[in-house]
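Everything below concerns the one structure shown next.
Only one protein chain is missing from this complex, and each of the others stays in its spot.
What follows is chain A.
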Amino acid sequence: MISITNASCVFRHASGREVRALDRISSTIGDGEFVCLLGRSGHGKSTLLRSLAGLNTLTAGEIAVDGRPVKGPGIDRGMVFQEDTVFPWMTVQANVEFGLLAQGIPAAERQGVAREWLDKVGLGRFGDSWPKELSGGMRKRVAIATAFAGGAPILLMDEPFGPLDYVTRRDLQNLLIDLWRSTGRTIIFVTHDIEEALVLAERALVLRAGRIVDDIRVDLTRPRDEEERASPRGIAISKTILGHLELEQHTPGAA
């Protein structure tokens, strides 16, 4: 279980201006949940996710995983970035093995686990390829396989499908749902796309000006196809989220 207690993060910009990216956030996220973090640009989604990953230090408050405070990155929390972080100088197979290598797992076992995950993301025959030989969508699959293969029970994803086209995005969303259901891992997924949240999430946390302004149970049945999303409940959730995202009086940082 993840517990976030009064988490605050203030950035001081070079201009001397202070930006309160996170403002006394408190929440808990249970094991196996699929949570989407929603919010407009600049309202603290990445800051919260990076704080969970241990890549960003809070200025006040605490984040704890199973009671242990987060002090830095750890193998209990994997991450998929928006940027292409697949190492171009390693083969696809070596990329997926990276986390296992870091954990000192012997070569034979590493190879087996990595192959398994490559199969699961549909890249079973691409282990020996260089990342440059793959499309952007395929490289995202590699990043997902790498994060899952590392074994972390909590996976953090920061707009991972942002730069992809609509169809590829839908494919990857379905893949992610399948992997989440078959592994039971906790997934915290940042997006600014309401539709993506409706397709993926069990729960939507809406951030605004560094605060959690809503915590919505996305209790739609799966699969979350067009019809399901257009059901009265689906529309109600969309409207609620949209209400939070819509034009407002004050914006903390950049718009």
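The rule we apply is simple: a contact is a pair of C-beta atoms (placed from the backbone, for glycine too) under 8 Å apart; a residue touches a chain by one contact, two chains touch by 3 or more; residues count from 1.
In the analysis below, contacts and distances are computed from a predicted model.
Unshown chain, UniProt name, "NADH:ubiquinone oxidoreductase", "LutB/LldF family L-lactate oxidation iron-sulfur protein", "His-Xaa-Ser system radical SAM maturase HxsB" or "ABC transporter permease subunit"?
"ABC transporter permease subunit"
Give the residue, chosen from A:Arg12, A:Arg125, A:Arg181 or A:Arg217, that touches the chain omitted from the document.
Of these options, the touching residue for the absent chain is A:Arg125.
Quick one: which of A:Gln93, A:Thr146 or A:Thr191 touches the chain that's been left out?
Selected residue, touching the omitted chain: A:Thr146.
Kindly state which of the options A:Val113, A:Met138 or A:Val206 is in contact with the chain not pictured.
A:Met138
In the full complex, which residues of chain A touch the absent chain?
Counting only chain A, the missing chain is touched by 53-55, 72-75, 77-79, 81, 83, 85, 87-90, 98-99, 101-103, 120-126, 130-135, 137-138, 141, 146-147, 150, 156, 171, 175.
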